[in-house]
Structures are given as C-alpha cells and as structure tokens.
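This is the structure I want to talk about, given as structure tokens.
The other protein chains are all here in position, but one chain of the complex has been omitted.
So, subunit A:
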Amino acid sequence: MDLIRFPEMSRGSLRAMRQTIDGGFRDFTRAWGDTLEAIFAPLQDLLTLIENLLIRSPWILVLAVLAAGIWLLSRSWKIALGSVLALLVVGYFGMWEDTMRTIAMVAVCTLIAVVVGIPIGILMAQSNRMNAMVTPILDMMQTMPSFVYLIPVVMIFGLGKVPGVIAVVIYAIPPVIRLTNLGIRQVAADVLEAAEAFGSSSWQKLRDVQLPLALPTIMAGVNQTIMMSLAMVVVASMIGVRGLGQPVLQAINQQYFTMGVMNGLAIVAIAIIMDRTTQAYGKRLQKHTEAGK
C-alpha cells in the first residue's frame, strides 16, 4: 500500500462531481437569474437614487446636509467641523464624486445589514437552538474569502452594483447580528424578572427592556458593520462597483503610487468620520449611565 500518496478520489469522479454541481448551478442561474434580478431591482434603484442625489445636487448643499446629519447624531461641533474639513480636502483633490458613490454604497449596505441583522440577532438571543444554528454560518461568512462567494453572486447578477451590495452585506453583517445577540443576552436577569413580575408580554419585554438596554452594544455592532463595509469597497470594485475602490484597483494594476495613496486616504477619512459619528451617537444613548446631575 502506498503510504505517501493520499488515498484521494479519482480525478474522473472529481471532475464529474464538479461538472454536475456547476451545471446544476448554471441551470439554476438561467432559470432564476431574471427573477432574482427583478427581486433585487428596487435595491439597484435605491442605490442609484442616493448616488444621484449626492452627485447631482450642488456640492455645497450636500456638504451642509452631511454636516447637519453628523451633528445631529454626534451633537459634537468638533466632529462635525472635522468632517467638513476632511470632505473639503477630499473634494479639492478631485475625489468628490467617487467619495459620494462610496458613501451611498456604505449607507445602503449598512441599512440592509441593520434591517436584516437586528431581527436575526434578536431571534438568536431568544432561542439557544437558533443561536447554535446561526453561529457557524456567521463564522463561515467572516472567514470565507470574499472572492469565493463573489463567483455565484456574479453568475446570477452579472457585474454591477447589486452583486457588490450583496457581497458587502455578506461580509459586513456578522458584527451587527453577533452584538445584537450579545447585547440582549447581557441584560441583567433581575431587571428582566421585574418586567416579568409586572406582567410584561414577550414583545413588551423586548421593546421596553431588552432592546433599550442592548442598544449601546447594538450600536457598537453597527459601527463595526460600517467599518467592514468600507473595507470591502476595494474588493467590490472588482465586480464593477464604482467609487473610491476603483481608482485604488487601477493604481494597483498600473503601479500609480500617488493615486493609490490619495484614494486610500479618502477611504480612511470617510471611515474616521463614520466611526466617530456613530460612536458619539452610541455614547449619547448611554446618557442614563452617567452619575450626578
């Protein structure tokens, strides 16, 4: 018996297996591709709408609205002013349009991640079986190289924004799910018992006690999700998502050092703005933990 060579499957069977699965998936794509595309069409529309709104409106108006939004969330003049300065510099160096596209993309991806992720996190917190089922899927989503799941997504949707959004959401959704779950599970047992003793229904317990007390933790998850979707914009540019990722990709291919660094720094600037804003917002939610008045 040969102990050096691993007793592997014969090449023929392996090829046959691959061909069967690939063939099956190709058939599925042909049969359902249009339907799936139609289902996701509103997503495409939403993304185009936000992009156009940001790009076609007067830049000064966009800047003012962004600054106002940042101030409303953070209630900090320092963060708002810093953001305006950063955006002015980015725009001055010719990256305004790409920056707007990236902001639109990250905003839509985060929105989807939150809308899908928080309910999943709640379900995981309510049931240990759900928790045991979803946790390995999240592990897989976070460790599977993103290029691998780009293949089926591109086969179904082709190149463009929608597959980009799907890829980014798959990559960025785990933190918001995990931290929603964690936040709800960490709510003190005695407070829950009090809610129970006063006759709360499960929904009232969730709405009045669990979610409000988990909110700071959930916000930390949203913050992580934003950061991870920003990290994905370069990868997403490989399947045709426009924005700051594309010039970076171009710079890698053609060894344009300055172009790469400039666009990279623009991504960093957006990341810092979004991070500081969401963190300040998360802190504001914990107003009640501060002592003294």
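As a convention for this text, contacts are C-beta pairs under 8 Å (C-beta built on N, C-alpha and C of every residue); 3 or more make two chains touch, one makes a residue touch a chain; residues count from 1.
Assume contacts and distances are computed from a predicted model.
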item: Protein name as given in UniProt for the chain not displayed, "Trimethylamine N-oxide transport system ATP-binding protein TmoW", "5-oxoprolinase subunit PxpB", "Thiocyanate hydrolase subunit gamma" or "Urease accessory protein UreD"; value: "Trimethylamine N-oxide transport system ATP-binding protein TmoW"
item: Listed residues A:L53, A:A194, A:I252 or A:V268, member touching the removed chain; value: A:A194
item: Identified contact with the non-displayed chain, of A:V209, A:V248 or A:M262; value: A:V209
item: Contact set of subunit A toward the excluded chain (per top definition); value: 188, 190-191, 193-194, 196-201, 204, 208-209, 212-213, 287-293
